[in-house]
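Pasting in a structure now, in C-alpha cells, and then I'll have a few things to ask.
Every protein chain of the complex appears in place save one, which is left out.
Take a look at chain A:
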Amino acid sequence: MRLPFVAALGLTLASPALADWPETLATARGQTVYWNAWAGDQRTNDFIAWVGQQTEALYGVKVEQVKLTDTAEAVTRVIAEKAAGKDQGGSVDLIWINGPNFLAMKEQGLLHGPFVADLPNARYVDLSPAAPASVDFTVPVEGYESPWRLAKFVFTYDSVRLPTPPRSMIALRDWAQANPGRFTHPVPSNFMGATFLKQALVELAPDPAVLQAPPTEAAYATTTAPLWEWYDALRPHLWRGGQTFPENQSVQQQLLNDGEVDIAMSFDPASTAAAIAEGLLPETARVFVPEVGSIGNVSFVAIPFNAAQREGAMVVANFLLDPATQARQQDITVLGSFSVLDPARLDQAAKAAFAVLPTAPALPTTEDLGATLLEPHPGWMTWLTDDWARRYTK
C-alpha cells in the first residue's frame, strides 16, 4: 500500500466497510448497482449485461446499466444531487469515466475513494505512479477510479476504396485536398473529435513535451500555431465543406459504411473487426495508425461520493479486473477491448486464457498499433475545443 499509514488509518475509520473485503462482499449482497455508462456501442452494453449476470450469480450483486449518450450526463446528475444536499443514497453508483469528467469530479470532491488498492484484483494491475493505470490524461488517479479497458486512437478505412491510407497528418491533408468531401471528423465537443485534434496536435507540435503540463498562454500560442495552419488548409476539403460534422464516431462509422466518407476513427482498435461481425462495416474495412503512433489511455470506473450502493459498486469494479473477465473482454467475438492487466503479474492459467483468444482479419496486432503517445494535460483539450468552437462555429 502506497498510502502513508496515518492516511490509511483515517480511511479505515472513515469507511469501515472498506476495512476488509469479506465484509464488503457481505454488505454488497442483494444490492443493485446503477452503472452509468456511455451506451453508443451495443457490444459494450451486452458486455455490461453479462457482467451483471456474473456478479449476481457470484456475489448477489445486480447491475443495471444507466445508458448515457454522454458521460457528462452522469456528472451533472451527481452535481444536481449535491446541489440538493443529497449526500447519501445517490442515484449513480458507478460511472465509466476518464479524462475531463474525472478531473471535474475529482476536483469538486464528488468521488468516493481512494478505493482501488482495496480491491483484491488490483494486484494484477501495475499501479506504480507512472503506469498507464495511475495517470488519467496526466491527472494522477490516486485510487479514485479503477481501470477497466484500454483505449487507443485508430483510423478505420475501406481497403478497397482506399488502398494506401495516409499515415501522417500532413499526408492526410494532402489526400483530402486531392479527394474533397471524403474525410471528416466528429465535432470536437465530442471526445472523439477532440481526440482527433489532440492526435494532430501531438504530431504537429514543435515541442510535444510541453503538452504534459497545463497550457500557458504563450505555450498554447506557439504549440497550436502549426495545428491551426494545417487545419485551415484541411477544413475546406472536408465532407460538407467542413461546415457540418458528425456528432460522434458511431455516426461517422455509419458514414463510412454508407460510402459517404472513406475514413472513420475510433478509440477502440478492435471496433472495426467487431463492426464487420455485426454487419455494420464492409468485410474489407481495416485499421491504420499514424506512423508516429497514436494517443492511448485507460478507461476507468469511479464511484460517486454519495453512491447508494457503494459496496456493490466496488464488487463490480473488482470483478472487472479479474483476469478471466479481462480475457473475455479482449475476446474479439465478445468485445475485443484490450486488457489493462500487467502481463508480468499474471499466473500461467490467466496467461493461457489470453493466449487462446480468437483473431480476425480486421483486428490489428500489437505491432500494427505502433507506439502509444501520452494524452496531453486535460487543460489542452478544453482550450483546444473551445478555441475550435470560437474559430469555426459561426
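One rule holds in what follows: a contact is a pair of C-beta atoms (placed from the backbone, for glycine too) under 8 Å apart; a residue touches a chain by one contact, two chains touch by 3 or more; residues count from 1.
The working rule: contacts and distances are computed from a predicted model.
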Candidate names "ABC transporter permease", "Molybdopterin-dependent oxidoreductase", "Particulate methane monooxygenase beta subunit" or "Glycolate oxidase iron-sulfur subunit"; UniProt protein name, chain not shown: "ABC transporter permease"
Candidate in contact with the missing chain, chosen from A:177, A:216, A:244 or A:333: A:244
Among A:70, A:126, A:142 or A:174, the residue in touch with the chain that has been omitted: A:70
Per the touch definition above, residue among A:30, A:120, A:259 or A:358 touching the missing chain: A:259
Option touching the unshown chain, where A:57, A:84 or A:218 are the choices: A:84
Selected from A:100, A:143 or A:312 as touching the chain missing from the view: A:100
Positions on chain A contacted by the hidden chain, ascending: 34, 36, 39-42, 64, 66-77, 79-86, 91-92, 100-101, 104, 108, 180-181, 187, 189, 239-240, 243-245, 247-248, 250-251, 253-255, 257-260, 275, 278-280, 282, 382, 386, 389-390, 392-394
